[in-house]
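One structure is given below, encoded as structure tokens.
Note that one protein chain of the assembly has been removed; the remaining protein chains are unaltered in position.
Which chain is which? They are A, B and C, in the order written, and residues in each are numbered from 1.
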Amino acid sequence: MELNDLYTDIILEHSQNSYNKKVIENADITELGHNPSCGDEITLQIKFDGDIIKNIAYTGHGCAISQASASIMIDNIKGKTKKEALDEVELFLKMIKKEITDDNELEKLNDAIAFKNISNMPARVKCAVLAWHTLKESMEK
Amino acid sequence: MELNDLYTDIILEHSQNSYNKKVIENADITELGHNPSCGDEITLQIKFDGDIIKNIAYTGHGCAISQASASIMIDNIKGKTKKEALDEVELFLKMIKKEITDDNELEKLNDAIAFKNISNMPARVKCAVLAWHTLKESMEK
Amino acid sequence: MINKEEIVKDFPILDRKVNGKKLVYFDNAATTQKPLSVINAISDYYKIYNANPHRGAHTLSVEATEAYEQTRNKVAKFINARSEQEIIFTKNTTEALNLVAYSYVNNNLTSDDEITICITEHHSNLIPWQQIAIRKGAKINYMYVDSDGILSVDEIKNKITDKTKVVCIAHVTNTFGIVNPVEEIVSIAHEKGAIVVIDGAQSTPHMKIDVQKLDADFFAFSGHKMLAPMGVGVLYGKKELLKNMTPFLYGGDMIEYVSEQTTTFAELPFKFEAGTQNVEAVVGLSSAIDYIEKIGYEYIEEQERELTEYALEKLNQIDDVIIYGSKNIENKVGVISFNVKDVHPHDTATILDRYGIAIRSGHHCAQPFMKHLDLNSTCRISFYFYNTKEEIDIFIDAIKKVRGHMGYGTK
Partner (left out) sequence: MINKEEIVKDFPILDRKVNGKKLVYFDNAATTQKPLSVINAISDYYKIYNANPHRGAHTLSVEATEAYEQTRNKVAKFINARSEQEIIFTKNTTEALNLVAYSYVNNNLTSDDEITICITEHHSNLIPWQQIAIRKGAKINYMYVDSDGILSVDEIKNKITDKTKVVCIAHVTNTFGIVNPVEEIVSIAHEKGAIVVIDGAQSTPHMKIDVQKLDADFFAFSGHKMLAPMGVGVLYGKKELLKNMTPFLYGGDMIEYVSEQTTTFAELPFKFEAGTQNVEAVVGLSSAIDYIEKIGYEYIEEQERELTEYALEKLNQIDDVIIYGSKNIENKVGVISFNVKDVHPHDTATILDRYGIAIRSGHHCAQPFMKHLDLNSTCRISFYFYNTKEEIDIFIDAIKKVRGHMGYGTK
């Protein structure tokens, strides 16, 4: 994997000063996710409107991969229902594990397809999935 | 080292039904010595007449080397003074460690010279010195 | 068909001369020899991808981590654990058993409770429980065996009581090679609400292990007794139990958050693996498992049965040899304890060594068992699949000369 395929423009853009990195007032859910081995931390905040994810944002610190992944995930699921969001998390995790490789199926992941080949960099897989796991945990509670 | 040089006639004789293997009534000292790693045990009993080792015997169990060494030691020191006995123990240990190799010096060890080359069999050194260490411990108390 | 000559060639040490004679290695219960594939796996590790695992983003560290974690996975499958989270790497069986004593029993035993163990246990599966019983003021119950080393179901039922919290038992004994009725023990113990710790040091090298079928709560074994390098052991534990246990060794890599006054710990299995782990030995264990799976347990069991039958038959024909323990081959691995009449086992071992034959003599780390059978010390031979009948012939010839060397009859 070349560095340019890892640190793509999309990933770099989302990792630097993302508009999704902020605090939400009166959030319904606040969930902390972290990778103890490397110290990355992400706090997701979600505000619902009924079953719809009305607003979602993150704070925290970590590498470009974990930060960009959080921001791209937020773009993807904002405005969706819980069920739709969880389906998308599953799809993302299956892409990472190479259980789904068909581009047509992956299309709905939009920019998150940028992480498709992260399994070629085993040390960074944890960074890419941090936000998605955190979202899943927060909704399954 | 050939087996015949280890299991010499002298050693075999002393190791089988030695006349020194018995219990002494009213012993002044009873001292247990053992090799935990192999389970050999020897109990020395000594009866003094003033400073003189009037009677000494052993009981216990162990390999031919440890049994013969005990019996030969007893032959050597019976009737000697404490000091003479301890000197002989030192001489014996120095022979084992190859610190003294001169046959003239070693002459007074009599039959115990049979153990001279035991250091060529590191696994058996502990067996050869058990009785002598036990004697030393008993007298230094 | 597997070719024995080819197998023997896989083990470089078997080519060695000892005292001018070809080495006959019959001390496999103490530690086994290593095939070239394992030795090369170690060298390759240090020549190609040695690094501290779990800690680095760099390639060597990633490769070392993968090799380490893939072996965990392989071990889980090898003993049929539900999940690789149930596999903890230790330095040997002894550490694995002590981990259970410190991290489980220490927190789950009161002075009203009892620990039940068998009198045949190896010191490593005896002293940890004895000492914790002393510390807690709890009672330690011994299950006794008959003179053949056989443990009866009645004895098991008598000694596992309503107060028993922990039962510790060797799957196979290291003295006589007896296969204990562990499935019965587990079912009786579980009925009484006790957990069972199985010491698999002498079974795992010789028979297919299925921890789920055994329903073991904990199961421990050592790599070095099954072709792997020294320095790696395995503790299997049921996830529910491991999860609730306090850590054992504290240090790097087993943590989540550390602050000045408190620490939270990592998930299973990392919670129990503190400090730099022995990746080399784990890599070697992986290669050892490959070797065992290549030749298969069927071959291993068949070879050992043949060797044991042959050796028992030949030894039986010598008047001055006393064999200890059950001779029932159905219930036994390739371990035989014996003595030569009038000759102390250390002398027998020394004499055999002069003929190039490596056997074990002594109390075999089982003093209470020896006392129970009124034995001081015995000789022990133990086979692995690479041993041959020709080696047994050499051994039998030498055994016949032992008494002669000790001055009985002619030399």
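FYI, a contact is a pair of C-beta atoms (placed from the backbone, for glycine too) under 8 Å apart; a residue touches a chain by one contact, two chains touch by 3 or more.
Everything numeric in this text was worked out from a predicted model, so none of it was measured.
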item	value
Contact set of the excluded chain (shown chains only)	A, B, C
Residue among C:253, C:304 or C:391 that touches the chain left out of view	C:253
Option from C:85, C:222 or C:387 whose C-beta touches the chain left out	C:222
Residue, one of C:71, C:92 or C:376, that touches the chain absent here	C:92
Contact footprint on chain A, counting only the chain that is left out	2-4, 6-7, 9, 12-13, 16, 37-40, 61-65, 67, 121, 123-124, 127
Interface with the unshown chain - residue positions in chain B	34, 36-37, 122-124
Contact footprint on chain C, counting only the chain that is left out	12-13, 16, 18-19, 23, 25, 27, 30-31, 33-34, 38-39, 42-43, 46-52, 55-61, 91-95, 97-98, 101-102, 119, 122-128, 130-131, 134, 140, 142, 222, 224, 229-232, 249-253, 255, 257-263, 274-281, 346, 349-350, 352-353, 357-362, 365, 367-368, 371
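In the analysis below, only the chains that are shown with their structure count from here on.
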item	value
Chain contact graph, described as a line, ring, star, complete graph or other shape	line
Most remote chain, CA-based centroid, reference being chain C	A
CA centroid of chain A to CA centroid of chain B, Å	79
Per-residue overlap in chain A, given as positions that touch at least 2 other chains	none
